[in-house]
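A protein chain is absent from this complex, but the other protein chains hold their places.
After this line comes subunit A, so read on.
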């Protein structure tokens, strides 16, 4: 039974999603309960997978028992397990929040939500490049529909941009995969990693084209600098629980870069070794700068949180660019923190918008929120965490990352820009917080309060920051081990392709 655990993060949301879609006219209450139970089960599966991956063995699950490199495989290592658990926790928060009423604003929310989870988990687990494309499409098509959940002009409008851009991205993905298949003759990532160093010079330059195209595709998903303009608009327009879940989608891009450019085009890849890292470094820093400008310029809380995501993406990309084991470990810690906290902030911005009537989430003087104390505390904790103020997790993540930038050419740039962006975030968020909570008119009687479900969801996601600060030791140990495993590509390849098939007819 335990060996089938790897496929559960895909199968469980798939069946839940299909059941929800077939049963679309059922009563609301049981559907919500079912969605919450299923997502909680996903968290349990994630924890089990994490425990399983903790023994440093790279496991794979051959679908239909077609052995690699010919069949499609799912691979479980520390990084995949961590990402699956992170997705599940974020999804649990979103689904709890959605059950407070957002799910009934349109049809099929829970079904699409589960299908999106299936796509995200599949992308994290798969060990096959084309299968990665398929799971990208699964998560994208679910996200297209979720983005316009509830309707409204801004949503439909921003959704068209999002769809057109991602369809073009998918086309590029296919070209990249086709190019790489053309030169290596395989789609299995481990097998491809083995064949890339053996390519002749003329073939290697074609493979380089494929590799850089893949960087564009993942950069589009992750919202790397020239490709991020869709993100603030789309995320700010999406319904809150959907926006919270979308936070993991940009991390899918980060995961893709991390996986492909350490495994296939990593240090062992001969002439193609580490080709993406310099790009990730400079574009990451530039994303960081522009994200900071955006945070400062945002006039709406949701747009502001979207730009905070850009800051986190820039930080993560810069960490990838440093390309040392220590930096990878630091960026993985930061990734856990930023995903949960920015997800929580999206939910919080929505609750604030609901309680302020006409002003909504705009950062203007207006009537006070009904529940100043709980929302204020959550905003304070969330803002502190996302800025990176000690003692919360953002500070730990950023400090680890800055420590890992040992070489002076990295240190100068990273320290200046990262600390500068933190300062800008302090200014922007304290202005937003004081406008929303302090420069407010008197309360009105009619305002609604947040229900228990919304409160629980926000506390779950924003409260994760103090929690992973308290557990910083074990979490950092785990990310260190993850980074070590990630850099040991030979072990990964040998786990999937035993020695007798290795080094075959390349």
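What we mean here is this: a contact is a pair of C-beta atoms (placed from the backbone, for glycine too) under 8 Å apart; a residue touches a chain by one contact, two chains touch by 3 or more; residues count from 1.
The rule we apply is simple: contacts and distances are computed from a predicted model.
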Item to complete: Tell me the UniProt name of the left-out chain, picking from "Molybdopterin synthase sulfur carrier subunit", "ABC transporter permease", "PadR family transcriptional regulator" or "Multisubunit potassium/proton antiporter PhaC subunit".
Response: "Multisubunit potassium/proton antiporter PhaC subunit"
Discussion item. If I consider the whole complex, including the chain that's not displayed, which of A:11, A:37, A:51 or A:164 touches that chain?
Written reply: A:164
Discussion item. Out of A:146, A:361 or A:375, which residue would touch the omitted chain in the full complex?
Written reply: A:361
Fill in: Residue of A:353, A:375 or A:450 in touch with the missing chain, whole complex considered
A:353
Practice prompt. From the listed residues A:141, A:389, A:440 or A:459, report the one that touches the chain absent from this view.
Written response: A:141
Fill in: Missing-partner contacts on subunit A, residue numbers
130, 134, 137, 141, 144-145, 148, 151-154, 156-157, 159-161, 163-164, 167-168, 170-171, 174-175, 177-179, 181-182, 187, 233, 236-237, 299-300, 302, 353, 358-362
